[in-house]
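All protein chains but one are shown in place.
Up next, subunit A:
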Amino acid sequence: MATQDASLAADPMIGEESLGVTNGKIGMWTFLVMDAMTFAGLLAGYARLRWTPGSEWPLPIEAFGFTGIQLTALNTFILICSSVSMVHVLAEQMRGNMDRAKKWMLATIIGGLLFLGIQGFEWTHLILDMWPYLFDEGYEAAYSVNFAATFFILTGFHGLHVSVGVIYNVIIYLGLKSGKISKDDTSVVEIAGLYWHFVDLVWILVFTFVYLI
């Protein structure tokens, strides 16, 4: 059989980065594929339950009470803005303006927290005011209970992702602040950015499905 020349060739690059990108980036991309499939499963469930013959699906615009979809539209805007600020973190880091990078990172974190706060407010309102059957068996749901169920699963699972993302971003911020992440470690910020943009992208899907259609 063919013999292999298992020696020599003292190139330091051998053994890693055959594709010219870091392992971390490939790892994040593959992880995001996985995560996208989890959301796909939940969205498929949503689609099936909503378009089952006989399901009494309310018009979302009428079903959310005073928070309406206007508040969530604002929330979507905030999340998209935080994605923009994430882009600035990387841009400033590449230019070497670490102070400005830190400020943009802070803005991203605040954007994420604002999103979670508004979502918490919306959930509280929906659970306490709009869907009393959740806690009290005496009440009956005004329409298919699956409307609320898929709402909680999809927005809750996404909210969990935003929470993880905020913690992730805080860790990056602390790294920037302490100097552990230097202006050359762009891949660390880039990978965090991949995650954050993904969370943003998925929200646009969730928002469209749950609120708009």
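Everything that follows uses one rule, which is that a contact is a pair of C-beta atoms (placed from the backbone, for glycine too) under 8 Å apart; a residue touches a chain by one contact, two chains touch by 3 or more; residues count from 1.
Operating definition for what follows: contacts and distances are computed from a predicted model.
Colleague: Absent chain per UniProt: "Na+-transporting NADH:ubiquinone oxidoreductase subunit F", "Stage II sporulation protein M", "Cytochrome c oxidase subunit 1" or "Sulfite reductase"?
Modeller: This omitted chain is identified in its UniProt record as "Cytochrome c oxidase subunit 1".
Colleague: Footprint of the hidden chain on subunit A, which residues?
Modeller: Counting only subunit A, the missing chain is touched by 1-11, 13-19, 21-23, 26-27, 30-31, 33-35, 37-42, 44-45, 48-49, 52, 54-56, 133-134, 137, 144-146, 148-150, 152-153, 157.
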